[in-house]
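One protein chain omitted, others in place.
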Amino acid sequence: MTAPEPVERTPGPAWARRRAAARRAWGEFTRHRAGVLGLGVLVLVIALAALAPLITDADGVDVTRATGGRLEPPGGRYWLGTDESGRSVLLLVLWGARISLLVGLSATLLSIAIGTVVGILTGHFGGWGSALLMRLTDFFLVLPSLVLAIALSTVIGPGVGTIVLAIGVTSWPSAARLVRAQTLGVEARPYIERSRALGGGHLHVIGKHVLPGVLPLVLVNTTLAVGTAIVAESTLAFLGLGDPVAISWGSMLRSASNSGAVTAGAWWYLVPPGLAIAVVVLAFTLCGRAMESVLNPRLRER
Amino acid sequence: MRQRRWALGASTLVVAMSAGLGAVPAATTATAAAQQGTTLRVAVTQEVDSLNPFLSITRTGTDILRAAFEELTTASAADLSPEPGLAEKWEPSPDKLTWTYTVRRGAKWSDGQPITAADVAFTFNLMLSNETARTANGNYVAQWESVTAPDETTVVVKTRAPQTTMVALDIPIVPEHVWSKVDVGAEPAYPMVGSGPFVITDFKESQYTRLSANKQYWRGAPKIDNLDFIHYKNADAAVQALRNGEVDLVNGLTPTQFDALAGDPDIERNNAKGKRFNELVMNPGAATATGQPIGDGHPALKDPRLRRAIAQAIDSKTIVDKVSGGYATVGGGYIPPLFSTYHWEPTGDQARPFDPAAANSALDAAGYARGGDGVRVDPASGRPLKFRLMLHSGKAFDEQSAPFIQGWLRDIGIAVDVRSVADNKLNEDTTAGRFDLAYSGWTGNPDPDAVLALQTCASRPNADGKGATPDSFFCDADYDRLYAQQGSEFDTAKRAEIVKRMQQILHAQAPLTILSYDNALEAYRKDRFAPFTLSPDPGGFIMNQQSYWGYYSATPASASASGGSSSSTVVWVVIGAVVVIAAVAALVLARRRRATADERE
């Protein structure tokens, strides 16, 4: 469990302090070369994904407009060769980033949202209801999530939404436990006592004190979780639980494997999507680790 | 102390691993010795559901069973026409309701017992009396009244209606002296007493099925000793195994794999015209057998003009080239061209070549005006032409061709929402009429009856959406009349004429459009086996035939020096030795370095 320094030590509007703290954190962050590198890669990838419709022609990923041959090796015209329908692999990787990142981000947001709510509730309120909720959290924590996700998607049918839901619903417990621990840490501090004594209600305590104290941790956790979610997306898509016409890195690998790219030795079709996943996941992880050590000075020398 | 234990553990592991690697040559040599040109090893990617002849319905299961159980008649290698099997001859009564089969004398089960008419009657009567025994082939006996065996060599079957499939009963005949004592639904014991060219001797689910030559086989024992069906989870693994020489025969190749094998001097490829067609069905207003509308299909699809426009906007040629890599035939009539007797090809003004412009103007003329977003609107219901397209999750053809269909239909102002659905869910939804567009496909038989029946009014479900196998929910009086006619027409030429007229109706009404006829792509090791008998010949397949000719014809290639394994043995010895030496060296080096590091401090 990490035990970050609370950003805020005294009650009251402290925007200036927070800004200063953020500036300090940023300064600290830039000292982690790996983290900066990760951030740079992420900014680049997200920008490319967002701009894909502007910088490339959408017709290039439309199979009915494809001009290349089947599984052409890399060459002057197609830098990364073509897929089994004659589309440029480079273009597909670029467009695939959109769905992969979108699914990764929205699944993470869903799981973090559930986790944060559960974590704060159980940390703040206590009592048997909270104990029950924690027991449930522990239960979901140990449940093999891939198996559960498979079970879920057989029940609700394949699709992008299914994948988001399956990842979101199965990966919230670790966030819940982290947030709960953090909430307990924040609430143990004397100023919460003072705030309560001054008549602050639950909403006030949670909104003004707990949430700001918990947010940095949530942010770190989100960053780390996106990578996991992207890999999970590719795994589920590979197993055939995704949208059949949407282009994502996972579905590309599925098509590659289904159409016989392994036999044909079409490495240009197999390697780029997997490499893209690994690079983006690594970038999120490096970023997250750097943020973690900014928050937790004890980790700094690691 | 602790450190030593660690080092011990690590070195044990390294030794164990390198032993595993280094000792592999032994295994490879042993494998080679056990094969010695007498085993045909076939790679299969489909799971064997069961080897119980009454239960098995998968392609692989039935294919294996056909090699192990002779049927009354068998399909000839050349043109799939009925030819004597266990029955030497057969004779229908003038009203075609009573069939008399004469069972071959002298044929024996693999355990040496004679095969008699009693075995045949036992098998059929078991199916008539036992629900479980009808699981796989119940459709053949649905209209049967009685089966008797008046003497050793005669079987008499009485039916309630004329049935053209009586000369092509795809039912494995089982030995009474074995099956009268066991539970019909149970998994059989091995070796399985059979009557075909091979005997099933061993079955390890999702690993392999092993057959050995049946020395008692009435046509004479096969030229190989063993026939192994080895299970591979995906075609890539199977192809890799073929290249490595781990297996001798592979089918179900994707176009990419088929192309990739082109340059291999030891491998011969077989590009067979397939029995299967892929179709896109369009819900023409689903209804029950009594005409009660069911489901939630888009009402606009009741209009044949719209259905024809959709059919015209789909480019079968591109699907063949891009999705099937050219290894398929462009879609035409309902019966695949492999069954040339019954196949019909639209020509002249009936032909409907790919033409999006024509489809667009036909839709304009029919009053489907484009809305603001470019999607046309149905004037009758006011609903935009937004259709769901359901595809079989995991089926490569569906998954690859769906984006094409989506793109082409977008060009004629139709929005398509592609949904990937598990097979059984798709069946359930289409049977209940809950679809607009859906993928479907069937494997044809030499006898077209079963496939034609799918498009009759009677194949629509009952009020609960059960009890039938609807395909497109097509219901047309003319079609049904012709269907009845062909079913009792025993003159092939006249019957073919009727069947072709039925296909014209389907083409004109367009409740479905044929996307392509799949080829079957196979490959085998020509360094180990001589060419196999194809069925039909020419242009047919080795595996999944209507009978067993392919496997029965397996002949080891002359001078089959399986030299591959000895050279690979050398490779393995070298790799093993290198790994062991490297591991030992690394270990020694690591220990020495640690020692010096410690001393330095």
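In order of appearance the chains are A and B, and numbering begins at 1 in each one.
Rule of thumb we're sticking to: a residue touches a chain if its C-beta (ideal position, glycine included) is under 8 Å from a C-beta of that chain, and two chains touch if they have at least 3 such contacts.
Here, contacts and distances are computed from a predicted model.
Between the listed names "Carbon monoxide dehydrogenase subunit G", "Long-chain acyl-CoA synthetase", "Oligopeptide transport system permease protein OppB" or "Fe-S cluster assembly protein SufD", the UniProt record for the complex's undisplayed chain reads "Oligopeptide transport system permease protein OppB".
The missing chain, though absent from the display, is touched by one residue of A:Leu109, A:Val205 or A:Leu282; that residue is A:Leu282.
Of B:Val156, B:Ala358, B:Ala422 or B:Ala530, it is B:Ala422 that touches the chain left out of the display.
Checked against the full complex, the candidates B:Val178, B:Ala221, B:Ala237 or B:Ala358 give a single residue touching the omitted chain, namely B:Ala237. With the whole complex as reference, residues 2-3, 9-10, 13, 20-21, 23-24, 26-27, 30-31, 34-35, 39, 41, 47, 49-50, 52, 55, 57, 131, 185, 187, 202, 204-208, 210, 226, 228, 230-234, 236-238, 240-241, 243-244, 246, 394, 422-425, 427-428, 431, 465-469, 594, 597-598, 601 of subunit B touch the missing chain.
Residue positions on subunit A in contact with the hidden chain: 1, 135-136, 138-139, 141-152, 154-155, 167, 170-171, 173-174, 177-178, 181, 224, 227-229, 231-232, 234-235, 238-240, 250, 253, 256-257, 262, 265, 267, 270-271, 273-274, 277-279, 281-282, 285-286, 298-299, 301-302, in rising order.
The rule we apply is simple: only the chains that are shown with their structure count from here on.
If you average the Cα atoms of subunit A and of subunit B, the two centres end up 42 Å apart. The touching residues of subunit A, counted against subunit B in their complex, run 62-66, 70-71, 84-86, 154, 157-159, 240, 242-245, 255, 257-266.
Residue ranges on subunit B touching subunit A, taken from their complex, read 234-236, 239-240, 253-257, 259-261, 318, 322-323, 325, 391, 393-394, 396, 398-400, 402-404, 406-408, 411, 418-422, 425.
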